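Take a look at chain A:
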Amino acid sequence: MSVMSRGTVRIATERCKGCELCIPACKPNVLRMSTARNGQGLAYPELLPGCTGCNACLLVCPDFCFEVYQFDEPVLHDVRTDVAVKETSR
Partner candidate 1 sequence: MSDASELQVLDTTNPPSQPAQQTGEFHPGLQLTTDHDLCPGCGEPIALRILLECIEELGLAERTIGVIGIGCYTALTSMIDVDLIQALHGRAPSVATGAKRMQPNNLLFTLQGDGDMVNEGLQEVLHTAARGERVTCILLNNGVFGETGGHMTSTTVLGQRTKNTIEGRDADYHGHPILITDLIAQLGGTGFAARGSVHDAASIGRTRRLVMRAFENQMRGDGFSFVEILTMCPTGWFIPTAEGPDYLNEVMAPIHRLGELKAGGVMVGTGANETLSSGAESKS
Partner candidate 2 sequence: MSRRLMEGSEAIAHAAIAANCRFFAGYPMTPFTELLENFAKHLPAQDGVCINAESEIEAIGMAWGAAATGARAATGSTGQGLALMQESLSEISRASVPLVIFNMARGQGDYYQATRGGGHGDYRLMVLAPVDAEEAVHLTQLAFHLADQWRHPVLVYGDYLLAHTSQAVEIAPENFAALPDKDWAVDGSLGGTGRSRNVNSIGMRKGEKGIDPEAFWGALQEKTERIAMTEMRFEAEGCEDAEIVIVAFGTLARFARYVVRELRAEGVRVGLFRPITLWPFPSEALAKATAGARRVAVLEQNAGQMIDDVRLSILGRVPVVSMGGISTDAAGFGIGPLLDVNVIRARVEGVLKEAAA
């Protein structure tokens, strides 16, 4: 199946303090905390397909970790159908 992304983000993962405020802020639910750790030993957000470029993550982040883009044309991602698309960090 395909998932459409209207936007995307750059994430300054080294700056992230692992507060996880971006996770519930993301209405399309396409952010989840990583299993990997950054240089501070903290988890950081990863981006899944489906971003709308709404800026919510950017707004709620206390550490200025997000840069947000909106695509000129939506981008389609192929996603395995036997895996749930919605994920949360907990």
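Operating definition for what follows: contacts are C-beta pairs under 8 Å (C-beta built on N, C-alpha and C of every residue); 3 or more make two chains touch, one makes a residue touch a chain; residues count from 1.
On how the list was made: all candidates are chains of the complex that A comes from, given by their letters.
Predicted model only: the values in this text are computed from it and were never measured.
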| item | value |
| --- | --- |
| From 1 or 2, the one in contact with chain A within this complex | 1 |
| Parts of chain A lying in touch with candidate 1, wherever the complex brings them together | 5, 7-13, 15, 17-21, 23-25, 32, 42, 46-49, 51, 53-56, 58-73, 75, 77-80, 83-85, 87 |
